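Just one protein chain is left out here, and the rest sit where they should.
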Amino acid sequence: MTELTPVLTDIWDAEQSWKLATYAARGGYSALDTAFAMSPDAVIAAVKDSGLRGRGGAGFPTGMKWSFIPQDNPKPKYLVVNADESEPGTCKDIPLMMGNPHVLVEGVILSSYAIRANKAFIYIRGEVVHVIRRVQAAVAEAYAAGHLGQDIHGSGYDLDIVVHAGAGAYICGEETALLEGLEGRRGQPRLRPPFPAVAGLYASPTVINNVESIASVPAIVKNGAAWFGSMGTEKSKGHGIFSLSGHVERPGQYEAPLGITLRELLDLAGGVRAGHQLKFWTPGGSSTPLLTAEHLDVPLDFEGVGAAGSMLGTRALQIFDETVCVVRAVLRWTEFYKHESCGKCTPCREGTWWLVQALTRLENGQGTEADLDQLLDQCDNILGRSFCALGDGATSPVSSSIQHFRDEYLAHLSHGGCPFDPAKSTAWAGQEVSA
Amino acid sequence: MSEKTVEKSDLVTVTIDGVQVSVPKDTLVIRAAEQVGVQIPRFCDHPLLAPVGACRQCLVDVPDAGNGRGFPKPQASCTLPVAEGMVVSTQVTSPVADKAQQGVMELLLINHPLDCPVCDKGGECPLQNQAMSNGRGESRFSDDRNRGVKRTFPKPINLSPTVLLDRERCIVCQRCTRFADEIAGDPFIALVERGAQQQIGIAEDAPFLSYFSGNVIQICPVGALTSEQYRFRSRPFDLVSTPGIAEHDACGSAIRVDHRRGAVMRRQAGDDPDVNEEWISDKDRFAFAYAQGDDRLTYPLVRDEDGSLRAASWPEAFVVAARGLAAARAVGGVGVLTGGRLTAEDAYAYAKFARVALGTNDIDFRARPHSAEEAAFLASSVALTGPDNGGVTYADLESAATVVLVGLEPEDEAAAIFLRLRKSVRAGGTEVLSIAPFTTRGLTKLSARLVPTAPGDEAAALRTLAGELDASSVLLVGERLAVVPGALSAAAEVAASTGARLAWVPRRAGDRGAVEAGCLPTLLPGGRPVADAGARVDVSAAWGVDHLPEAEGRDGDAIVTALVAGELGGLVIAGVDPDDTADPVATRAALDAAGFLVAFDLRRTEVTDRADVVFPVAPTTDKAGTFVNWEGRVRSWEAALHNPASLPELRALSGIAEELARLGEGSPLGFRTVGEVRAEMAQLGPWDGERRPDRERSEPGLSGTEARPSEARDDALSAEGARRLSTWKQLLDNGSMQDGDKYLKATARTPVALVTRADYDRFGPTVTLTGDRGSMTLPAEICDDLVDGVVWVPADSVGDGVLADLASPGAGVTITGAEGVHG
């Protein structure tokens, strides 16, 4: 049995956990002096050694990303925190910033120090006002306590943080689109190269990291790379927050070593809701191909989920039981991608427009089996043809659902419509007698 | 030199569809493929715009990126630079690339209305063409099985008075918005909305008013952007296209004249990489109706016994003109004012006509304020310079470290220069400095550094600036400097002392050619000084005449003065608007005083109304011709339309000369066709002798009047509320060659007087300016960095223009608040 390892979540049950006093009482901000006694490169090395990989979905080694910053470039360096958590199913960074904003601020200071940035930005999606309040206040408290500003802790190191509210655009979770948003432009992805490490924000060297990645840095600096590496698997080290949602008895946040399985997590969470069975699930948000009950024992690390034909993504485990129509689920996600497509490239913009129409017909029981092959061909014309990964992500639910649930699509055709009753899937199904 | 050159010569060898090709480093795959004859379909790609990779039509397979590894997914060839050893498979050899392209094409078409039969672009549409070459025959989206629902929008909306947008046809390739932002610097169109609703848009009440807006219509790869002027007027396959050169400025921009049944339907930008690249101003594109109006002269007119003008045959008109001119010669002589619109061939004909048929050097093309200092400058620093002998070129503007503008506002006065400078500034290569009274919008777009200078103080400013200049600098001086005493001399002096290169930028298309052709009182064709006996011998030998008039002639102002004084008996005048001249009242008086007046013009004007004989002029579409642009670059064209009523002026002049010769005056010109003139000009060639000696450069008064405004200035400036008048013509204004296109006119900038904040606070939102020629009332606008004591108004946007209604440029005017007057 894999045990849970609360690190970032450990403070969440404290009274006023978001206050600096609460955080400091637990040793918060003590990693700063540890780091300031090290060279920035040594901090980078420590994070490299820890094996920390990006927690925003792609899993790129964080220390390596930092080491790409060309230090001979005379332009200012920037750290940008991607707090635009919007991938359907993903809900870890929001409670993290709400309950423990100071670990993020401390992580920003350490990471900025490492890459020699004197200005950092926290780009938070706009639709979470209270989270923004908490991070704004944490930054203000950190300034007041001398953790930010000029000559931090007498180290000679200066850092300013700007908390920036987005305004509603999933695409800004894509790092170059986020930079566009942060530069006051439409959030459309940029051509790469140049990569942000070379020419990012204001065409200056820029590191963009996910909230959880940055928040993981203080403990690594404080406790050492080996401590971090003692959790997780060989290539996917450390702790991560797993978010269980949907048809599970105790949905919520479970901070555990990477490599834990869904079976283990479901056990902890009391299983799939009573009287029902697991039908399908996403390992890391809607852009990661669906998995089924066959995959309960897949280690939830980058390699394990990859080998199972999907991606670890953001560890957003959306659990759907047998009451859920997979075609309805996929259509709704596809509508999401259509709504969020930035419009820049043809395959994503037009492809999602068409996918929605094709799936709507199938959900309504119109069409033939040939339409499934056409749908897969449409996905083939989008996947890998789009400008960024949004288009790729849009095809994941479609193609993976046809792979695992072809018969259910066909059942719609033979049934002349959707054979499922959506009322049976609701949180209150079987519990209430609604007026 | 070299680092750059060496680098450029670095070649990278790639294999495309099995064919090896070596291309310069950084070449994009899509263009490398063109080198082996493979056309990869594309929409967003444009060689003059930054790569964007948006449409994804140009996907290719790259089995080896040059490092032994391939790309797992098809790559956009418009954003992928070549790498040594790279292997590329396009749609020609790769089923993966072919399917990717077909897939993108299918997706592009699902929301396209497919209304090609009623679309202006049909027949010349990259989407239509490439759908045929690289798409499927049928769409699965709208077949019977899928019955897809297309996105619809209300039909065209106006982005501006000239440009319409049909959003259903748009494939959001962003060529237009990128052009507006990158090339023109007028980002007044932008992507708006998101996803499938994404479209091109403008802000509320803020239309796409750009001097270059028409280019977006031309580069739109679908029929989304259409021209209000051209819409539904023709089909591409019904048009005959003839290359031409734009006649509206001295840039020498290549255009394409599209015509049908003898009428011009539209004009497009031509592709001349050395000059305008692929862009033209809206004036060059849309202003052509002036030559097709009802007031166009199509036959000669002669003054009848009853005093009215009546139609005449060409031979009769030749005879009448010759008799009158002969008589005028006898009573003091005949002056020739040619204006600045002539082709080089026609200018040569006037130059020869004056010398050979009229026996005079009283000829001047400068039908605008000018000076003897300028004539000297033209002779010493301008004539005979060109791209072949070290003259400043467009390319030099791009490579120069610094370009100094003096008396020149490129966005208004030389659009192609503006665009080239902007290109260079954006590439980080060039710093633009402007000696001017304020930072114009155009200068802002060039990120230019202003050297704040009141009109009249340019010479001093130039000398102050000299320390910053060296051989990597270019000085561009505008024709407006002619009336600033000492300014042109200072420019030449500063260029000589610092090694900076110097070029003169006139406003009119024929100006530079007229210099070369000898339409100056001091210069014979080929830059030959009149004062140089050897030069005269050269020319008289070539022309087969005994001798040429020896004394330098009168300049334009002096011709006017002499006519008024009765010292000249007649005048030959071609396309001159009195209101453009230094003193419109004097010019009109001269026309009235002329004993005999022969006028050449395209349309009926106040000048033709005063003339004794009128000859119709062929517009540039109706004759072959040549413009020499500001660089000294020669650009020729052949006639687009063949109109029997249109004769080049050289033919009429030759007819008159023949009649004069019959009367015993002078000799025939010896040519009747453009081809014969070209041959004669080529045979004569440029002067290889001594240029006009420097010492004469700044000596005034040898042959004409000194620049005058300085005199008026000092008197007027002592008065209360006195300001120095800064003025120039905006690109779009009341110029007669913009007549006839209401859409274009509607895009002109609203005329305002630019005043300092203090003046605005003092005089209010409407001001009256009063000069020695009258008053002008117009809205005032604050100009934050306008030099104190200066006011700016557009030269020809209000009434009859500044010269007629207000005062001379640089002169003093008084400013008062116009209470109760609403401009």
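Couple of notes before you dig in:
Should a chain be cited, it is by its letter among A and B, assigned in written order, with residues numbered from 1 in that chain.
Heads up, the rule we're going with is that a contact is a pair of C-beta atoms (placed from the backbone, for glycine too) under 8 Å apart; a residue touches a chain by one contact, two chains touch by 3 or more.
Keep in mind that, in the parts below, contacts and distances are computed from a predicted model.
A chain of the complex is left out here; the name its UniProt entry carries, from "Sodium:proton antiporter", "RagB/SusD family nutrient uptake outer membrane protein", "NADH-quinone oxidoreductase subunit NuoE" or "Acetyl-CoA acetyltransferase", is "NADH-quinone oxidoreductase subunit NuoE". Among the residues A:Thr62, A:Thr90, A:Thr261 or A:Ser400, only A:Thr90 touches the chain that is left out of the figure. Residue in contact with the omitted chain (choice from A:Pro40, A:Gly59, A:Gly99 or A:Pro289): A:Gly99.
Annotation: of A:Glu175, A:Glu212, A:Glu255 or A:Asp392, A:Glu255 touches the absent chain (contact as defined above).
When you scan A:Tyr29, A:Trp66 or A:Tyr113 for touch with the missing chain, the hit is A:Tyr29.
Looking at chain B, the residues touching the absent chain are 186-194, 201-206, 208. On the side of chain A, touch with the chain left out of the figure occurs at residues 3-7, 9-19, 24, 27-30, 33-34, 36-38, 42, 46, 76, 85-91, 93-95, 98-99, 119, 125-130, 132-134, 136-137, 140, 145-147, 162-170, 181-187, 202, 219, 221-227, 230-231, 239, 242-246, 250-256, 268-269, 286, 316, 318, 320, 324, 328-329, 332-333, 336, 339-340, 342, 422-423, 425-428, 432, 434-435.
Quick note on the criterion: only the chains that are shown with their structure count from here on.
The mean-CA centres of chain A and chain B are about 56 angstrom from one another, to the nearest whole unit. Chain contact summary for the complex, chain B toward chain A: residues 51-57, 59, 72-74, 79, 99-100, 103-104, 106-108, 110-111, 140-141, 145-146, 148-149, 151, 171-172, 191, 193-198.
Partner chain B is touched in their complex by these residues of chain A: 169, 186, 188, 191, 338-347, 349-354, 357-358, 361, 367-368, 370-371, 374, 380-382, 384-387.
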